[in-house]
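Here's the structure we're looking at; comments come further down.
Here the complex is missing one protein chain, while the rest keep their positions.
Order of writing sets the labels: A and B. Residues in every chain begin at 1.
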Amino acid sequence: MVFKYHQLVIPSLTVSAGEVLTLTGASGIGKSSLLQWILGVPQPDITIEGQIKLNGEDVGALPIERRQIGLVTQQVDLFPHMTVEQNLLFALAAKQGDDAARHDWVKQELDSVALADYATAYPTELSGGQAARIALLRSLASAPKSILLDEPFSALDVKLRKTIRDFTWTTLTAASMPAILVTHDVQDAPGNIVNLEDYYYD
Amino acid sequence: MKYVFLLLTAISIMGFPTNSSAQGKPKPVYFYAWGGNPAVNDYIRWAAKELRPQGIQLQHVKVADIAEVVKQLVDGQSNADLIWINGENFHALKQADRLMPILTELNIKERLNDQLSWQSDFGEPVADLEVPWGVGQFYLLTCNTCVAGDHISAAELLEYAAEHPGRITYPKPPEFHGTTFLKSLLLSLSEQDEAFLKPVDAVDAEKLTAPLWTYLDELQPLLWQGGENYPSSAAQQLNWFANKQLDVAPSFNPNEVKTLVNQGRVPAGTKRITLGDAAITNSHYLAIPKSSGHPQAAKQVITFFLSEAAQRKKADLSGWGDPTVLDIALPDTPAMLPVAAEFHVSWQAYLEQQWQQRYPR
Partner (left out) sequence: MISRMVRVAIALLWLILPLGVVLWQSTTASFEGALSDAFRALSGSAWLTFAVTLITSLIVLFGALGLARGKRLSATWTSFIAVPHVAFAIGLLWLVSPSGWLVRIVDALLPMWQGPLQSSWLSSKSAFTLMVALVLKELPFLILMAQANVQQMPVLRWQQQAQALGYSRRRFWWLIVVPALLRRIRLPLYIIAIYTVSVVDIPLLVGPNAPALLAQAVFELNWQFNSNTQGLVHWGSLLLVLVAIVTLVVLRVVEWVLQRWLSSLAASGKRTPVAQTTGKRAGLPWFWAGLAVIIFISLLLQSVQQSWFYPSLWPQGWQWSRWLAEWPYIAPLLYNTWILAVLSATLAWLSAVALLEVQAQRQQHQLHVGWLAMLMVPQLVLVLGWQQTIGPDSGLIGLLWSHTVFCFPYAYLTLHGAYHAYPRRWLWQARSLGYGPWAAWFKILVPMLKRPLALAWAMAFSISVAQYLPTQWLAPVTHPTLTTEAVSIASGGDWRLGSVYALAQWASVWIVFMLALWGTRARN
């Protein structure tokens, strides 16, 4: 399906702590644009009107870095020029704390997913599943108030997909993190599903 | 990336200190002179070193053709303090009134060799505006086994070219060796007619030059590349001569037959022959433009260049080997060639134009 000029009129959606809201719909309908808009990426080609509130505060006018919204995507997005440890430290760097404490924290996190041996490995040396776990840890490391998941499982094979899905939901629940998931596959969805096609106007 | 860039900046800033001097600011003298001959460049470098104790920083601004500067001077935008010129260029600057009278003031007339008839530069009176620096004599370099004897007439040259097609050529006029090649042919064909000492307008130039064009029409197809291309410079022709692509190369320095062998530019077994019975002889000069910012320092430079030491060094066969203009004996240098007087300056442009209309099609 090709959507050229169309409108989406979406009613107010709310996500509470530890909950995952799933957005779905045919490709091209604007799922990713919507997600990017929430993240704070300017969308020069489309007109968007609306509000984003985090804990009641309107963040619509804030730049990406001040919205405190994390992002995990299909392409994983671990920075290829940094080791696993450096990737995690990079996310932590925005927070206070002395060097030793930060290194300890990274070590703990890696231990918790049994990847301590990979601290000095580069992302290209990781398997898909390993990278997906690190990516989620990294997103959480910067202590966001909410997290966006852009097709995070679609690059994984069926078996791994389930493992990582479970890992993700467990981790997010443990952190009582509100999250929005964009996916093609409704099987990915742990809770509420919103199909954007329901709000589609020509 | 950042490091690479910083490193580069550091290298380029620290690596080569500019030559600013500590003990007082030396006066710069911008000396515009042809830069194509390393032996000449080396001589000017030597002079610059010798002049430094006098508080003068002689800076050789190398030009491919001194006409560049003449144009700038005529246009009134040049920082030249000292220029190396003769002939056409002198004529143009004299007409435009761009030169400073210096010869009398420098008080060197008595020491000059009057036999060189330096008082007239291509038929144009020097009129105090320039100082002779050296002497040029036009002849051809050839190999011992190529041309017999010590001269070759125009007719003999044509014969030689017919026997050895593609082995003869000359630099493309208005390159001055090329133009002088034409003059020498003209002298040889006309048996040293005195008419060429007069301005073109004063004589029947068309009739006088007719034999030359008839002759060149015959010679042209026998030249290197059938006369479809020419060397751009005497130096280029010299290279081809040195590598046996050609049998002759023109020269304006009577000592070059020795210096070039010393420098390894041409193989041993190179000799000199005049084109016609005698060598067209002229002087080359130093002059100071009126617009010079440092005329006093420039005069000091000229005084130095005309000193006996500097003139001897200039004539040294291990270096430049340019004949002296002073009345001094230099026993080791080759004898001067038989002298033929230089044409009046107006012939230069006339011959160039006539040649250009006829030849490069």
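Structural remarks
We take it that contacts are C-beta pairs under 8 Å (C-beta built on N, C-alpha and C of every residue); 3 or more make two chains touch, one makes a residue touch a chain.
Values in this document were obtained by computation on a predicted structure and should not be read as measured data.
When the missing chain is restored to the complex, the residue among B:25, B:62 or B:109 that touches it is B:62.
The hidden chain makes contact, of the residues A:33, A:142, A:163 or A:195, with A:142. The omitted chain makes contact with just one of the residues B:245, B:296 or B:318: B:245. Contact with the omitted chain, checked across B:37, B:190 or B:307, is made by B:37.
The set of subunit B residues touching the chain not shown comprises 1-5, 7-9, 11-13, 15-16, 18-19, 30, 35-38, 45, 61-65, 67-68, 70-72, 74, 77-79, 92, 166, 172, 225-226, 228-233, 235-236, 238-240, 242-245, 264-265, 267, 359-361. Where subunit A meets the omitted chain, the residues involved are 36, 39-42, 44-45, 63-65, 67-71, 73, 75, 77, 79-81, 90-91, 94, 122, 138-139, 141-142, 144.
As a convention for this text, only the chains that are shown with their structure count from here on.
Subunit B has its Cα centroid 79 Å from the Cα centroid of subunit A.
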